[in-house]
Each structure stands twice: as structure tokens, then as C-alpha cells.
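The other protein chains are all here in position, but one chain of the complex has been omitted.
Lettered A, B and C in written order, each chain numbered from 1.
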Amino acid sequence: MDKLEDLKERLQGFADARDWDQFHSPKNLSMALSVEVSELVECFQWLTEEQSKCLTPQQRQAVIDEMADVQVYLLRLATKLDVNLLEAVEQKMQINAAKYPADLVRGSAKKYTDYKQNADQKCDQVSDKKA
Amino acid sequence: MDKLEDLKERLQGFADARDWDQFHSPKNLSMALSVEVSELVECFQWLTEEQSKCLTPQQRQAVIDEMADVQVYLLRLATKLDVNLLEAVEQKMQINAAKYPADLVRGSAKKYTDYKQNADQKCDQVSDKKA
Amino acid sequence: MDKLEDLKERLQGFADARDWDQFHSPKNLSMALSVEVSELVECFQWLTEEQSKCLTPQQRQAVIDEMADVQVYLLRLATKLDVNLLEAVEQKMQINAAKYPADLVRGSAKKYTDYKQNADQKCDQVSDKKA
Partner (left out) sequence: MDKLEDLKERLQGFADARDWDQFHSPKNLSMALSVEVSELVECFQWLTEEQSKCLTPQQRQAVIDEMADVQVYLLRLATKLDVNLLEAVEQKMQINAAKYPADLVRGSAKKYTDYKQNADQKCDQVSDKKA
């Protein structure tokens, strides 16, 4: 079995054994995911970009712990919504490769921000279609 | 090669081919990760918990796209900090299993919030040790 | 003097007296603001919507403390960018009033999500124009 799928099963077992599954609606998990990401952001907020590249061993371990928490909640959300994260990433990479040909994009910060903008427009479509 | 490690290499190649690597300091990637997670939160913000469990096909696809973005930026951060996400999750699961014995925790929301609290205290240590 | 402007001056004095101003670039303050908001989100993440309306005195005080932190960092950012928050809100309210006539919007969740979508499109323009 794929390692991420194995992790998903074990995390489900972990939650089941503790009666925690009742709290894990997708809505709540998205909130928990955002809280964990902010704990990661907190590790970097007062560091310069250069400092963020040269963490002390203690900073590094703390960052790793928070990254693990982010991955855990993303896997929990994937479980509750029956999503295969690796497939989702593969699809996204294909879309991005077609959309941003390296030859055209290289050296252009404009294109980089377009990349982000595009992701947001997808998000807009969600809101739009949600109603 | 492990699938996540393979993805990390391909995402690095994708960034390199577009000269995007210069933007990808750990500090900046933590910000981008938080932005992507918020785009996921945005999909759920006005839904009830029940509605978040029963997404329309369009909502579901939008959520999957945002989850892919979150996974991509988490992998990018793992690349820049040379972190093995699967190992980090395994370590976290061992710590959590020892800390929250299922027999004691079951049915107790108090223990659940302790679980979260513990993650935060780890984060406090970061801030503390950072200086 | 307006109360918010007075608060901005006193917060600047507080930061100056502690040599903290050096950390307060707009970029860093936006990160700190997001961390504080997540501490607020954390207070609500496992509560139902109904529970979030009926906080215990301790929950309520904790929420108020986090709201104060959010307001403080928003004021700090307003100081560093020389923004008058009240004027900014007034402008936004005029724009929203013109854009969402109550007669047309009432009872339509679609319009509500449009409201959000519109805010996002503004944000897209930022990214676009940034490059």
C-alpha cells in the first residue's frame, strides 16, 4: 500500500480509538489545519529570509514538528473527503506545467504572480459555485 | 524512490526551470502555505459542519485543488529544509501514541484539547529558543 | 484625537521603548497578524456554531484577549503603512453598499458568496500588479 494511504488508515485508527472522530468534520479540520500552519508561520515570523534558511537545531526540530502536524491534518482531511493527495498533486502539476511553459515564464516575476493569481481564481470559482 | 521524495525532486525541477527558486525561502514558503490553507478554509467558511461533509462535485473539486496546493507548498518547504515528511509524521505519531493512551483519553474532550495544547507548547518552545 | 489614532501612537511608543520596532516590517506584521488570528480560530475550532455563540466566561475572556492581539497588530500595520483604518472601512462600506443593493441581495446566498468573491478578485489584482 502507498505510504500516505497507510498513514491515513493509521491516523483514522488513532482517532477512532480516542473517540476523536466526532470532532473531525471537514470544516473543523480545515480550521485545525490553518491553526497548525500558523504555528509554523510563528516559527518564521521574526526571522529574516536568510535566518529562515539557517535554523538552529532547536528551531529546526520545532519546525519539523509543526510540519508533521500540518501533514497529519491534511491527511485527516483527505481521509474524511476520500481524496488521494498524490493524485491531486499530480493533476495540479500537469495543469501548472501546461499553463506555465518554462520558456515563457523564466525570469518573469509577473508570471510567478500570475501563477498565484490563477490559484486564487480557482478559489473564487469555489465561492461562486458554492451558492 | 519514495513517491513524496520523487514529487519533491520534480517540484524543485519545476521551480528551477522557471527561476522561481529565488522566491522560495522557508519564511516565504510558510506564508504561501498559510495563504493556500486559507483558500481551503474559504471553501468551508459559510458551510455548516454537515454541509462540509456533503460537498457538491464542483465544491469537492475545488477543495481537492486547494489541498493539492497545500501539499505542494509543504513539499517545497520540506525540500528547502531537507526534511523527510513521512519520517516527521512517524515520529509525531509515536509521541502522540505515548502521550495519549487510548484507554485514558477515550470519550474525554478534555484530553483532546490537551492534545492540541501540547502541540502549542512545542510551538512556544520554538519562540523561546529562537532568541 | 481619534481613539484609534491615539492607540497607534501609544503602541508605537511601546515598541520604541523596547527596541521592537526593528522587527515590525509590514511583511512581518502581516505574519504576526495571521498568527494572532489563528489563535482566535483555535478557540473556536472544535466548537459547534451554536457553542461558539454561548462561550463560558473563561472562553469568552480568552477570545477577547486574542481579539485584542489582532486589533493591536492591525493598528501596528496601519502605523507602519500610514493608513487610517476608519477611513479605509468607510470606503469599503461605500463600495459594498453600491455593489450589493439590499433589495437584490436579500435572501440570496449566491450574492453573499459573490460578496466574498469580489474581495478575492481585489486580492488577485494585487498579485497581478505587484510584479
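Just so we're on the same page, a contact is a pair of C-beta atoms (placed from the backbone, for glycine too) under 8 Å apart; a residue touches a chain by one contact, two chains touch by 3 or more.
What you are looking at is a predicted structure, and each value in this text was computed from that prediction instead of being measured.
Summarising the interface, chain B meets the missing chain with residues 23, 28, 31-32, 34-35, 37-39, 41-42, 44-46, 108-114, 116-117, 120-121, 123-124, 127-128, 130-131. The chain not shown here touches chain C at positions 2-4, 7, 10-11, 14, 17-20, 23, 25-28, 30-44, 46-53, 55-56, 58-60, 62-72, 74-75, 77-78, 80-81, 83, 85-86, 88-89, 91-93, 96-97, 100, 102, 105-107, 109, 111-112, 115-116, 119-120, 122-123, 125-127, 129-130.
Contact between chain A and the unshown chain involves residues 30-31, 34, 42, 46, 48-49, 109, 112-113, 116, 120.
Criterion: only the chains that are shown with their structure count from here on.
Contact with both chain A and chain C is made by B. At the interface between chain A and chain B, over half of the residue numbers appear on both sides, which makes the contact a same-residue one. Rotating chain B by 180 degrees superposes its CA atoms on those of chain C, with the angle stated to the nearest 5. Mean C-alpha position of chain B lies 24 Å from that of chain C. Averaging C-alpha coordinates per chain places the centre of chain A 5 Å away from that of chain B. In chain B, the residues that touch at least two other chains are 30-31, 34, 42, 46, 48-49, 109, 112, 116, 120.
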